[in-house]
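Note that one protein chain is taken out, while the other chains of the complex remain in position.
In this document, chain identifiers A, B and C correspond to the written order of the chains, with residue numbering beginning at 1 in each.
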């Protein structure tokens, strides 16, 4: 039997509905999915002065997907838009064992997932959606600046 | 190493050129080939009163093919056309071990080929060609009778 | 006299190396995805690859001749498993998927614009996508027989679905999600009424003992070796002589030709026409060894055993809160494949936890049956699927695991 993948902290995070749902009038929305299992995370984002001021996620998927989305959503609020890509890379590196540090401390609860390769995507698709949403806010802002 | 497949008798029959070549004005000609190795036997036939009066074979192929064609050609002269199909079936049954009797005694030299399945066709294509040639003589004769 | 066949369950399990070697509790209930390999198949595979390896269909040295003879005998074995004597109607493929693609490609020339291919909502993607590729190329239309709330084909309106334009009916023999057995007789008559070809996906039927292909009424029949307790990498397309003779090959290459020039190539007759390149020889020989061994088992006893386990499973599942069975709730006309979902718990969480807690191997997902998932308004189900080596310990571990999973996650 596999080492315990579903620790208390993951189960709790998976049930956490604090940032679950949609935002009204988001600055950007992005969806990422896992074609192999159909899981899907949609992230709505609001930003100001290059920082994430608010975000919410709608997640269809397993407990790991929900837990990762909830943890990421709590962490990301208030962070610079520019860090979203780095978070995405750091999450992958952490799961694949290329780095010992989680992208942020709370994600350390996902440590048991490292050994279960087929579940890595469950954790990373929320990061994918956030990175895409952040990129599209920044692109829109640059576009707007360009027009000035 | 395989049990001796090429006995003296086979080698001798393979070199026998008595009935090798073409017949002038044959009553029928048929060709059979082995698509896997490209071997090919063409048989020319002359017949009278339902019996084979003369035949010749042109054989492109290995020693077994040549030997089988030569042995068959010597045997078939003077036999009823009607036996050609039976010879064909008997040759196959002999090689596949379904019958202990060769279609005619001289073919017993082919006994070692029984255990080498990939060479069975080398022996049988001459029989295929003879059966086809005989069938076409008979068909032609029947056609001619029908017109009388 | 041959010895009595092993009894289903733990006795039979001893013929499968993986169970002899398992050190931890190992309740393998993912047999619909792949069966475990039996000793006979493993030995045939290993013998060929490590002691007798040579390429087939060409060589004359002893090893090559023996390999060719064994390959030929394997064709006869598979024909026998199908209750047939003509071995040349057995085409060796890399699996059921390849077999269905060869069928769909071969039948393409029978299809013109507006012609119809009738599938079913139960189908595996491997019996949908090949037809879509063919339909698109020929301008044909795809229709599908619907499914009842019990996960069976709904044949009530078959008359309306089968039209004068129906050229092909392609159906699974046994559903890999609900376990329902298709009424092939009904479909055969429907096909006959309009002169359509009946293609049967037997991937989930082949592991359940010898098949009487004539009784199925199938014109073409496909299955995979790895699901019938042989190795990965081989399968069969069985087809009627006249049909196969008319098929264009899907793949070109060595061993499938009669003569090649740059101007014109002619093809070998079936089955070779469809076996381009070096075949998966080891896996084919393993499949034949498995088929020969399976034919010695007592399938009446196995069916009874598996239905007993299915009843135990259905009973156990029905005690669990929030659990819905996707498929027949009874034992008639089904095999031991049972899918279900649980309120608010994702199928992957169910599978991960039952493995973690009780060592149960269960599959979760869409099972390559997205149209069927859509029919049942779900993204994914969990699925338990039985083989002759399963026993009550497997079922009980599953129910225990599910019970704990539900407590943990709700």
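Following the convention adopted for this analysis, contacts are C-beta pairs under 8 Å (C-beta built on N, C-alpha and C of every residue); 3 or more make two chains touch, one makes a residue touch a chain.
Predicted model, so just to flag it, every value in this text is computed and none were measured.
Peer 1: For the full complex, can you list every visible chain touched by the one that's not shown?
Peer 2: Counted over the whole complex, the chain not pictured touches A, B, C.
Peer 1: Of the listed residues C:124, C:152 or C:305, which contacts the missing chain in the full complex?
Peer 2: Candidates C:124, C:152 or C:305; residue touching the omitted chain: C:124.
Peer 1: Taking the full complex into account, what residues of chain B touch the chain not shown?
Peer 2: Looking at chain B, the ones touching the missing chain are residues 1-6, 11, 14, 36-39, 60-65, 116, 119, 122.
Peer 1: Tell me where the left-out chain touches chain A, residue by residue.
Peer 2: The list for chain A reads 1-2, 35-36, 116-119.
Peer 1: Touching the hidden chain in the full complex, which residues of chain C are there? Just list them.
Peer 2: 17-18, 21, 30, 33-34, 36-37, 42, 45-46, 48-55, 58-64, 94-98, 100-101, 104, 119, 124-126, 128-130, 132-133, 142-144, 224, 226, 231-234, 249-257, 259-262, 265, 276-283, 348, 351-352, 354-355, 360-365, 368, 370-371, 374
Rule of thumb we're sticking to: only the chains that are shown with their structure count from here on.
Peer 1: In terms of CA centroid distance, which chain is the most far removed from chain C?
Peer 2: B
Peer 1: Top contact pair of chains, counted by C-beta pairs?
Peer 2: A-C
Peer 1: Express in whole angstrom the distance between the two chain centres, defined as the mean CA positions of chain A and chain C.
Peer 2: Chain A and chain C have C-alpha centres separated by 39 Å.
Peer 1: Can you compute the centre-to-centre distance for chain A and chain B, using the mean CA position of each chain? Integer Å is fine.
Peer 2: 78
Peer 1: Could you tell me the distance, in whole angstrom, between the mean C-alpha positions of chain B and chain C?
Peer 2: A distance of 45 Å separates the two centres.
Peer 1: Please list all residues of chain A that touch 2 or more other chains.
Peer 2: In chain A, nothing touches at least two other chains.
Peer 1: Indicate the residues of chain C shared as contacts by at least two other chains.
Peer 2: As it turns out, chain C has no residue touching two or more other chains.
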